[in-house]
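Removed from the display is one protein chain of the complex; every other protein chain stays in position.
Read from first to last, the chains carry the letters A and B; within each, the first residue is number 1.
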Amino acid sequence: MSDTMLTHPLVDGAVGPGCKKVDPIVVADNVTRTFGGLTAVDVAHVEIPRNAITALIGPNGAGKTTFFNLLTGFDKPNTGQWSFEGHSLARVPAFRVARKGMVRTFQLTKSLGRLSVLQNMLLGATKQPGENIFTALIKPLWSKREEAIISKAEEILARFKLLEKSEDYAASLSGGQRKLLEMARALMSDPVLIMLDEPMAGVNPALTQSLLGHIKELKAEGMSVLFVEHDMHMVRHISDWVIVMAEGKVVAEGPPDQVMNDPAVIDAYLGAHHDSDLGDMTGANPVIDAKEAAAEHAAKKEGAI
Amino acid sequence: MDWGQILSTAAGELLSPVTAAYALAAIGIGVHFGYAGLLNFGQAGFMAIGAYAFVVPTLLWDFPIWAAFLSTILVSVLFALLLGIPTLRLRADYLAIVTIASAEIVRFVVSTSGLTAITGGATGLSGYNGGFIDLNPFAPGRYGFGPWEFSANQLWVRVFGWGLVIIASVLVFLLMRSPWGRVVKGIREDEDAVRSLGKNVYAYKMQALILGGVFGAFAGVIYVLPRSLQPTNYGTTLTFFIWTMLLLGGAATIFGPIVGAMIFAALLTLSDGIVRGLIRADIVTFISGTQAGQIRFMIIGAVLMLLVIFRPQGIFGNKKELSFNV
Partner (left out) sequence: MLGTVIAAIVLALAVGIAPASAEATPTPSPSPSGDFTSTFTIGGLIRDGDSPLEGVEVRVEGQGFDEIGVTGADGRWVVPVPEQGEYTATLLPDTLPEGVAPRDPENITRDVNLSTTNTVNVLFPTGEGTVSTSNFGSTLITRIIFGLNFGLLLALAAIGISLIYGTTKLNNFAHGEMVTFGAVIFLIFGTTLGVPLIPAIAITLVLSAFTGYAQDAWLHRPLRKRGVGLVQAMIVTIGLSIFVRYVYLFAIGGNIETLDTGLTQNVTIGPATITLASLVSMGVSIVMLGLVGLFLTRTRVGKATRAVSDNSSLAAASGINVDRIIRIVWILAATLTGLSGILYGIFRQVNWNMGFQILLLLFAAVTLGGLGSAFGALVGSLVIGIVTEVSTIWIPNDLRYAVALLILILVLLVRPQGVLGRKERVG
């Protein structure tokens, strides 16, 4: 590791956990969440860079999904402030967070099974006059917007290769297709920041490639992406920035390669002594190299004679 | 066994104002449960509220009939808000218990002797239908044919009642095929998903609760227009019967509540007529007329159980669209 201060185009200053970003889209301060006696999240400061793909990694129980839930309004923190595009979001209810442009998906896919694929998509669209109970009664007041969002939905579905399924019930889709649907649906509102909670969970390798491609497209279209993942290869492959959480805190940040080699990260993820024999744990039974030991033994014998 | 009489009574019952009231109340629960997934077990409470909100101002303050209708709407909206604000955040089965409890509280309050001056206490109220009768557009005389022959007033109350049922059905139809309906159906599936798409779930649930509640309130009004208002009728059993009608017809359908109410009413009358006829003809001698009446309700209980186990989507429902995992 170099002694000099590490810098990165995305970072304003030195790279390190909680570092400032040149152009942050989310800034969070002092966010904590405890359940009974257990502290699930304790983030002093973290900033998410704009128009980049950021991965949030960490071992199970690190607090990643809880932090996700807090940011998006699905859970209430004990303390904390955070802002999105400069607007404070603390204690803003989940639906308002989504309306501001911060859209999330769920680890356990929530495709609305008893609605059709197309209806799922249409639900994702914003600014629908037909959603008001009074205007809904008069079709001409909302039919134009409806047509507009139908064509948008079909366009996105075509991109995700789900167009043939648009009239089928979402429950009839395979698991992987439902993940695609959820991602597609999230795009209907033209989000600014899209937050994916374990998008690869339970997905076969072929589909993983396709999903990775779609995520890269999102960045190309100007969106910022934050996703939680366990799959290191995927993280290395597409993320611009990695944030590592462990035991509720942010323990490391940086570009993927650098973070992967950070001893703190390795400790957190793989445990200390990951590259040594477990017999070495307590130091009680030193591991011996056979050849060396034989040579030593021989030398001792020789010396004794 | 006078089959002619038995069938004719049952047929007449299909169009009775009571059946119309049941149908409207069932449409209300259809909005609550069939479309929005809300477990409202207090529809009898809305019916009671609607009836009292209509009758009490008419008797106490001489409200003209249009003002009485306005009162019905306002009071039921208020009741729905009161019910909804604290409870719509609760889990489904908690909502069920709170709605039953609220309906029972309403029943206790309107029956209590202390408020007799306003509510008529346990006696109830009567003599308020003058305004309604005055509005009758039909000239005195007999109308109709066969089992459906009515006096002018009887015809008017049926036209009014079933007219409201049709209006309500049209409203529900328009709403459910609109984006509003789409959001509500999504909420029934998974609230969090809908929230993550930027919809104010709480507001939609409240709107559904109010809409179905107002329907229930008007059902209460239709129920009492031809007769007197008595609090004992608005117990939990009435709510459960309305649920049976809704499930029978199909919970998330337009025709379901109407057909369910008609079949329920016809079956009730038919079975009563048949058993009493058998008794009168000395074919069945070991039970009394009273007990004959009780058998019908045993049948209803059994029907509800079988319906929910074997055909939860009812007559018109779509099995794929309706399985109850609330």
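The criterion applied here is as follows: contacts are C-beta pairs under 8 Å (C-beta built on N, C-alpha and C of every residue); 3 or more make two chains touch, one makes a residue touch a chain.
Computed from a predicted model, the values in this text were never measured in an experiment.
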Contacts of the hidden chain among displayed chains = B
Candidates B:M1, B:L90 or B:L135 - the one touching the absent chain = B:L90
Request  = Would you indicate which residue among B:A139, B:I283 or B:I309 is in contact with the undisplayed chain?
outcome  = B:I309
Message = To test your reading of the contact rule: which positions on subunit B touch the chain that is missing from view?
response = 9, 13, 16-18, 39, 86-87, 89-94, 96-98, 100-102, 104-105, 108-109, 111-114, 116, 121-124, 126, 153-154, 157, 226-228, 230, 232-233, 235-238, 240-241, 243-244, 247, 268-269, 272, 286-288, 290-291, 293-295, 297-298, 300-309, 312, 323-326
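Methods note: only the chains that are shown with their structure count from here on.
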Inquiry  = As a quick test, compute the distance in whole Å between the mean CA positions of subunit A and subunit B.
reply    = 49
Query = Can you list the subunit B residues touching subunit A in their complex?
reply = 171, 174-175, 178-183, 185-186, 188-190, 192-201, 207, 211, 320-322
Task = Please name which positions on subunit A make contact with subunit B in the complex.
result = 72, 74, 93-96, 98-99, 103-106, 110-115, 119, 122-124, 126, 128, 130-133, 136-137, 139, 142, 146, 169, 171, 185-186, 188-189
